[in-house]
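These notes concern the structure reproduced below.
Of the protein chains in this complex, all but one are displayed in their positions.
Now for chain A:
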Amino acid sequence: MFRYIIRRLLQMVLAFFGTTLLVYWLMFAASGDPLAALAGEKPMSPSVRAALTEQFHLDQPFIVQYFYYMKGLLSFDLGNNLSNRDIADLVLSAWPYTLRLAFLAFIFVVVVGIPLGVWVAMKRGGVFDTTVLLLTLVIISIPVFVIGSTLAMIGSMYGLWVTNVGGAGTLSAYLVPAIVLGSLSLATAVRLTRGSVSENLRADYVRTAKAKGLKRLRVVGVHVLRNSLIPVITFLGIELGGLMGGAIVTEKIFNIPGIGFELAKAINLEDGPTVVTIVSLLVIVYLVMNLIVDVLYAVLDPRIRYE
């Protein structure tokens, strides 16, 4: 197991360099003129253009720019972005907002999604089952900005909940946005759990367990659930990685100054270093989440062993 983790970590280093190079190249190829994007519709004098070009090495070829960036990254000096703000400071101040939102949404999905999935699996074919299936289908079909904007509008009209989450500064303010963000994953989690549980309910070992006279709670809670969770865990792990990458739409509607918002802004400004920094961090998060999911497999299912 230990060797397996070490091997995976070494692979992650390679993946990290590969992705940063790729992302940096994409930014380089896709962006026309970052300085023009920065200036907007106002004129920029040639002397200012020259000074900024030198400061950000914009006249250098791609690989040299990448080298400058990596040098800064490895010496923990991310430098300033095009609007002269420290990138490390920007990321550090934005991420906690996204983390709060992501974890609350994740908890919502786990706490509501899995029990609901198990429950409907046991009542398969009934009215309740059909209703839940239909509801999840509806939720999956509605774009998140419709749910989000509607809830934000209702919340402010009747003073029910906070819609300026970033400004409120309390964790409870994140509840509604987290539910909005989590509702999509929730629908998938319910359906996935339902399918997996109902399949396992028909398995031979469940019949044996029942025949032994075990309590229903133990049969479902230990025998069925543990075996059914593998696909769900895979989904949830990857989903958590995705959630931590920020939710551009939800963050915008509820005014959460998180990482998704910063990323969108940086892409808009063609601010290469900021985009690459954020994306690289997201890649690391994603890789770590994948590793955790893989290790969890072994915990859940003793048949799986890593060498």
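Here is the rule we go by: a residue touches a chain if its C-beta (ideal position, glycine included) is under 8 Å from a C-beta of that chain, and two chains touch if they have at least 3 such contacts; residues count from 1.
Everything that follows uses one rule, which is that contacts and distances are computed from a predicted model.
Entry comment: the absent subunit's protein name, as recorded by UniProt, is "Peptide ABC transporter substrate-binding protein", drawn from "Quinol oxidase polypeptide II", "Nitrate reductase gamma subunit", "VWA containing CoxE family protein" or "Peptide ABC transporter substrate-binding protein".
For the chain left out of this panel, the touching residue among A:A50, A:I63, A:V222 or A:I304 is A:A50. When the omitted chain is restored, the residue from A:A29, A:L74, A:V127 or A:M157 that touches it is A:M157.
Interface residues of chain A with the unshown chain, by the touch rule above, are 32-33, 36-37, 39-48, 50-52, 54-55, 80, 83-85, 90, 93-97, 99-100, 103, 107, 149, 152-153, 155-157, 159, 162-164, 166-172, 251-255, 257, 261-262, 268, 270.
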